[in-house]
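Just dropping this structure here.
Entry: chain A
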Amino acid sequence: MTRTNWTFAAFLVLVLAGACVAPFLVKPYTLEILIIFLINLILVCSYRIPAMTGDWSLSHVVMMGVGAYTTALLSTHLDLSILLTVPLSAIVAGILGYIIVLPMIRTRGFGFFIASFAIGEFVRLTWVKFRDVFGGPRGMIGIPNGEIGSIDLFFATPSYFFMLVIAFICLTIMYRIDKSRIGSTFVAIYKDEELAEAVGINVPHYRALAFATGTFFAGIAGALLAHRLGAVDPKGFDINTMVYLIIWIVVGGSATFWGPIVGLIVVTFAFEWTRPLLEWRPLLFGGLLIFFLVFLPGGLESLLAKIRQRLVPGQNDDAAASPGTAGE
Partner candidate 1 sequence: MLSLKDVWAHYGSVAAVKGISVEVAEAEIVTLIGSNGAGKTTTMRTICGLHKPTKGEILFEGKRINGLDPEKINALGIAMVPEGRHVFPQLTVMENLEMGAYLRKDAAGIRRDLEEMFTHFPILKERHKQLAGTMSGGQQQMVAMARALMSGPKVLLLDEPSLGLSPLMTQQIAKIIKKLNEIGRTIVLVEQNARLAFLLAKRAYVMEIGRISMSGLTVDLKDDPKVRETYLGV
Partner candidate 2 sequence: MDSATLLQTFANSIVAGSIYAVIAVGLAMAFGVMKMANFAHGEFFMVGAYTVYVCYGLMGWPFPVAVLMAIPVVALLGVATERFIFRPTRENVLAGFMATAGLALILQVLIGQIWGVGLMRSVPTPYMGALDLGGVRIGWQRVLVIPSAIAMLFALWYFLYHAKAGKALRACAQDPETARLQGININRMTMLAMAISGALAGLAGALMAPIHPVTPYMGHGIILTAFIVVVMGGMESIAGAILAAVLLGFIHTFVTTLSDAVTAQMVGVACMAVVLIVRPQGLLGRVKA
């Protein structure tokens, strides 16, 4: 192991240790926020997988909703355990993701963005339309918080640790994908699609794979959210929520695995910190989104990379896979 690897490992241990003692130190309200934060962590990281190939979608939150609704159905009708609902919801979201991306694959860039908006809206509207199954505009309630053995996840602390374990597993898997050959293939497609095709990479296949992998993890996030909130409704997965997901990614950047995480942390902090502003808050985040896209299209991570480059000359920063560079 090199020195950077050791530093990184030490940092990771520190973060995990912090995460383990956190629930015993913070207020109950903060703990609830931390639980939601862990769910969002899975969501924001999963968004990056298709974005690695250059596909930015507007249906990701809807796919999270697919996971949430699947969990709602499975746990209220079949009374399945949380240990089953979470992976099953992920599989449903993954398969549905693969199905919906097949027609979308013909479009790229902005076209893909709009196509995903339309198809996502279609999926979301089915929940509004079919009242008997999905509860219509008011959604579904009475989803159990879940139990593991005799531990009731209604209580915040065990729930937190459950989410922490799932988030750790998901992030580890996503990190491995990111660093794997497939991850490199995804990025190769984004960097130069034509060249990727020319050296034998089946571009549509890999784009579909990336998309479905992303929706699989979004499904997990959705399942966890459904269990935690006990209710789902179509409004929770609409374009407004999607815009917030985009704000996390844009603020953090998407060139590296860490960018979206940084974005999520910063925006979550900002969100809690500006709670006194009440209804004025969306204005602030709208402004933040514009500011980053106009002045810092690579997100905060590109800023960090620049600082690091200044401190350690000769090191090159990754070209940011941000919307600032994802072309048509």
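FYI, a contact is a pair of C-beta atoms (placed from the backbone, for glycine too) under 8 Å apart; a residue touches a chain by one contact, two chains touch by 3 or more; residues count from 1.
Here is how the candidates were picked: all candidates are chains of the complex that A comes from, given by their letters.
Just so we're clear, the structure is a prediction, and the values are computed from it rather than from any experiment.
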item: Touch-positive candidate for chain A in this complex, from 1 or 2; value: 2
item: Interface residues, chain A side, partner candidate 2 - complex; value: 56, 103-104, 106-107, 109-111, 113-115, 117-119, 121-122, 125-126, 128-129, 239, 243, 246-247, 250, 279-283, 285-290, 293-295, 297, 323-328
